[in-house]
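Here we show just some of the chains, and they stay where they sit in the whole.
All chains are identified by letter, namely A, B and C, in their written order; residue positions are counted from 1 within each chain.
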Amino acid sequence: MFNAKVYITLKKSIADPQGNAMKEALLAMKYDGVKDVRMGKLIEIKLENKNAAEAEKRVRDMCETLLANTVIEDYTYDILEVGP
Amino acid sequence: MTKKTYERVGLTSGEYDRIVEILGREPNELELNLYGVMWSEHCSYKNSKPVLRIFPTSGERVLQGPGENAGIIDIGDGLAVVMKIESHNHPSAVEPYQGAATGAGGIIRDIFTMGARPIALLNSLRFGELSNDRTKYLFENAVAGIGDYGNCIGIPTVGGEIYFNDCYRGNPLVNAMCVGIIRHGDIKRGTASGAGNAVMIVGASTGRDGIGGASFASVELSEESQENRSAVQVGDPFMEKLLLEACLELFETGCVVGVQDLGAAGLTSACSETASRGSSGMNIDVSLVPRRETGMIPVEVMISESQERMLVIVEKGREEEVTGVFKKWGLNSSVIGRVTDDGMLTIRDGDEVVGRVPAKSLAEDAPVYYREYEKPAYLQQVGVLDEESLEVPKDLNGVLVGLLKSPNIACKEWVYRQYDYMVRTCTAVAPGSDAAVVRIRGTNKAIALTTDCNSRYCYLDPATGGAIAVAEAARNLICSGAQPLAVTDCLNFGNPEKPGVFWQFRQAVSGMSEACRVLGTPVISGNVSFYNETDTNAIFPTPVVGMVGLVEDTSHITTQGFKEEGDAVLLLGENTQEAGGSEYLKVVHGLEQGSAPRLDLDKEKRVQDCCLELIRAGVVKSAHDCSEGGIAVALAECCISGGIGAEIEFESRCRKDFLLFGEGQSRIVITACQSDLERIKDTAARLDVPCTVLGRVKGKELVIDIAGQREMEIAVEDMGTSWREAIGCIMG
Amino acid sequence: MKFGVVVFPGSNCDIDCYHALRDVLDQDTEYIWHMTKHLGFYDCIVLPGGFSYGSYLRGGAIARFSPVMDRVVEFAQSGKPVIGISNGFQVLTEAGLLPGAFLRNNSMKFVCENVYIRTENASTPFTKLCGEGQVLKIPIAHGDGNYYVDDRTLKDMEQNNQVVFRYCDAEGEATAESNPNGSLQNIAGICNREGNVVGMMPHPERCMEEILGNRDGTVIFKSVINYLKGGAVND
C-alpha cells in the first residue's frame, strides 16, 4: 500500500486571485510580515500497487491526465510506502 | 441505569420513567439513544405541539397539510405546489458555510421526497450588526454556502430576506425554503406499509458525521458546542443532484410504497416515522447499511446524520428495479430490512437483535409539555415611546439616504448575485422586487414566492408582529400579481422553558393564525427552532413566513419599478403617523421602542383584494408595498428600480418624519395611466379602500412636497448608488 | 436537422438548452447520456452549463473523461458545429478542443447577472447572424469564469480570429469595469482554429423569451440553424 501526496500549484507566471485575497486578509489581520501567498491543492491518494516504481508511474499519469491542468498548474508529489 | 445516562442523551427523569413504562423494562444503551434523539424538541415538537394546533391548516386547495415532509397546495390544471421551510441555525453558528449549505440540502430533499421536482429556493437570514468581524464572517459564509449548494444542484435561489440586529450576534438564523411542482397523481408519502416490503437506503454512505445533530439543535449554544464538532456535516450538492434525478426516475416505475429523507436523527427518525405513519413495524439490519467509516457501532449508524441519503420502501420483489435506477446514476442502494406488521422497530446487527421498541413510541409518543408562560417584563419599558422628545430632523433627504444605506433596507444584490436565480429559465421576476415570480412550464400560470418577518415588531408585540409577517408576505405576493395560497412557517424563538419566551411564542402563533384565517392562507408545513440564545441573550421572536401565491395568467405579473413618465402614482390604504418599531427610529434615534404598527386585518384584506383586482383588470403598471422605511423608502425603491423619478405631494398634517418614514401597515403604492384613474377610484370606492393620487412619475428626481412645502428633492441616481452599494461597501 | 444536448452527471442547464431548442425554436432535439459510446446522427452538439461532477477538482475536469467525449471529439473534428456553454465551455478546454483554462473569478465569488458581450468574430456557425461588433446582453452564472491562456497561444488565437466574444459595457467598450471575472483581455467566448467549436461563458439559452425579459440569446441558436440550413458547406 502506498500513500501519495500530490501538490498542485498554479504556475508562477499566473496571477492567483485566491492567494491574493488571502494575503490581503492576512495583512488586514496585522500579519504584516506576509510577502506572498499562493493557494494550491493537496490531494492524498491511498493506492495499492505492487512496487514503488509502479505506484509512482500511476501517480504521474493521474496528475497528467486528471489531477492537474498543465495549462495553468504544476504538480509535485511524495509517495510513501505504508505496508503491504 | 444511572441518572447521568439519560441526561447525557438529553432526557429527563420523567421521560426516562415513561420509556421504562412503554417498554416494560429498562432500555438498553442503543434504545435510550433512539429515544434521546426522537424525543428531542427538534424531532418531537414536545414543547410546541399544543400551540401549533391553533394554526388553520385546511382549505379547499390543501392537498397535504402539516405532518408530512412538506405541504402541498393545488394550483389547478392537475398541478400542485410543494413547499417547506426549515431552520439550520445552530450548525450555521458553528460552521456557517457548511451549516447553511446542508440547510439548503435538507430542505431540497424534503421536497423531492414528496415526489416533486424542486423549482425554487428562498432563504431568510438574521445576523448581528455588520460592524462586527465575526458577524461579517458568518454572513459572508452562510450566503456562500446557501448559494453554492443551490447553484451546484441547479435549483434557482429566487428570493429571501436578510436582517441585521444585535440580538442575533451570537445566534444567527439561517432558514431555507424550497418549493417544488408536482402532478396530483404523483404525490409520494413517508409511509411504510405492507409486511414484507423492502426497506432500502439509497444515496450517500453513512459516516459518523452529524452524530447528535438533532439534540444539538435543541440545546442552547454554549462554549461546549463550539467543541461539539462532529455535529457539523459537509454538504455534497453533486451527490444530491444525482439522488434527486434518481429518485424522480425511480418514482415513475411505480414500485415505491413510501419514501422519506434522512434528516435529523437519521435512520432512527426515517424508520420510526414511516412505520408509525403506516401503522406497521420494521425489521432492519444495521450491518447492511453502507458505511464510509470503519468501526461504527449500531447506535452510531442509527443516529448518524450523514447527508444526501433517503429511505425508500419498495414493493416486495421489485428491489432490482431500484438498484438498476440508482446504478445508472452511480449511486448506492441497499436493502436493509423489511416492513413488518408487529408495530415494532426491530434493529439487528447481523443476527443479533440489538434493540426493539414500538415504532410509534419513538415517532409519536414523546411527552407533550404545556409550558408556563408569562408576559415578559421588558415589554413595560420598550412599549412606551416619548414622541415629543424626538426632534424632527432638518435634513430629510439625508434621513432618506441614511435609511437606504441601512443594511436592513439596502439592496441585497451583493447577496443574490452570488445565487444562480436564473437556472431552469423560469424566473420571470428575479430577486429585487416584492416577490419572486416563477412561471409554470406548459401553462399560462406562474407562482409568486416570498419570505417575510419583521422581528422588531414581534419583539415589541409578538401577536401583532406575527400577524404582520403574514400580512406582509401576502401583500408582497399581491403586488406581484398573485393570489396568496398557503404558508410554510419557521418559528425561531429562545428557550421555551422560560415563561417569557413561551409567551412570545404563543402570542406570535395566535397572531399569525388570525392573519392566516382572514387572508385565506392556511399553514401547510413548517418548522420550530427553539433555544436560539446565547448565555442570557435571547433573539427577538422571529416567526418567519414563507408564502406562495398563484399568478393566474402571466400577463398579470407586476413589478415594483415605476414604468413610464406621466403615469399617476397612487396610494391604496392610508398614511398614518406610527413611528413605533420603525427602522427610522433605530437608524436616526437609536431606539427600538414603541408599539408595533397597528394591523386591521379586514382592512388589509380589502387593500390586497383591491390591488389584485386592479392588476387583473390590467390597469396597474407597477405595485410596491410600504414596509421598512415607510412610504418615502417605498417611493425611492420604485424610482430606483424603474430608473425614473416622481413628483409627490402629501396633504397630510402628520408629523413629517413619521409620515415619511413611519411603517403603518396596509399600504400599497401603484402607478397607472392617467386615463385609468377614474376606473381605479371607482373600484377602490366599491371595495371600501382609501385611494389617493400622490403625484406622477416624472424626471430624474424624487421630489416630495408636504402641505405645499418642498420637503425632499433627491436625484434617483444618487439614491440608487447609496442603496445599491451599501452592503458591498461594508463587506469590502 | 437534429440537435443533441449532452447530459453529464451534474449538468443542470441541459433542460434549459433542450427547452430553448425544442420549445422556443421548434428544433428536433435529443438528450445524449454521458455513457453513450455510439453517437446517433446529429447536426449540432451542445455541451450545457451546470456543475458536471459537482465541478469538483476543476470545472469540466472529470466530465471530459466521459465516454461520450470521445464521440464529441470525433464529431468536432469532422467539422460539425459544437457549442459549450459555461461548464460546457470548461469541458471543451479540459478536453483540449479549445485552448486555455479557467481560474476562480477575481472577485472570489460566484456571480449571476446580465452582462454585455461584443461579437468579435461573426463568421462562426453560432455568430453568423450577429453583426461584427454587435453587442448582446446575456446573463452569466459562474464561479470559475476567469479565462486564462498563455501569451503565445493568445497571439495565435488573435491571428486566427478565435476570440468570438469579449465582455464590454452597454456601448460596446471592453473596459475593465465591464469584465465580470478577470478574464484575460475580457474574453467571454472563443472558437477553435476551424471555427466550428465555440465556447462561451454567458448563457444564451437563458434569454430567449419575452417572459424572461430578454431575447438576445436567440441569435446564437438561430445562427447555427441558419448555418445548417444554408447547405452543408463544410460537409
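As a working rule, a residue touches a chain if its C-beta (ideal position, glycine included) is under 8 Å from a C-beta of that chain, and two chains touch if they have at least 3 such contacts.
None of the values given here were measured: they were computed from a predicted structure.
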Assembly formula (labels as shown, counts from the whole structure file): A x2, B x1, C x1
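By our rule, only the chains that are shown with their structure count from here on.
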Between subunit B and subunit C, centroid-to-centroid distance (C-alpha), Å: 36
Inter-centroid spacing, subunit B versus subunit A (mean Cα positions, whole Å): 41
Distance from the mean Cα position of subunit C to that of subunit A, given in whole angstrom: 30
Sequence positions of subunit B contacting 2 or more other chains: none
Sequence positions of subunit A contacting 2 or more other chains: none
Complex interface listing, subunit A residues touching subunit C: 10, 13-18, 21, 65-67, 69, 71-72
For the subunit B and subunit C complex, residues of the former touching the latter: 144, 147-148, 151-154, 236-239, 241-242, 329-330, 416-425, 427-428, 439, 441, 554, 557
Subunit C residues touching subunit A - in the complex, by the definition given at the top: 57-58, 61-62, 65, 93-94, 99-101, 103-106, 108, 146, 148-150, 182
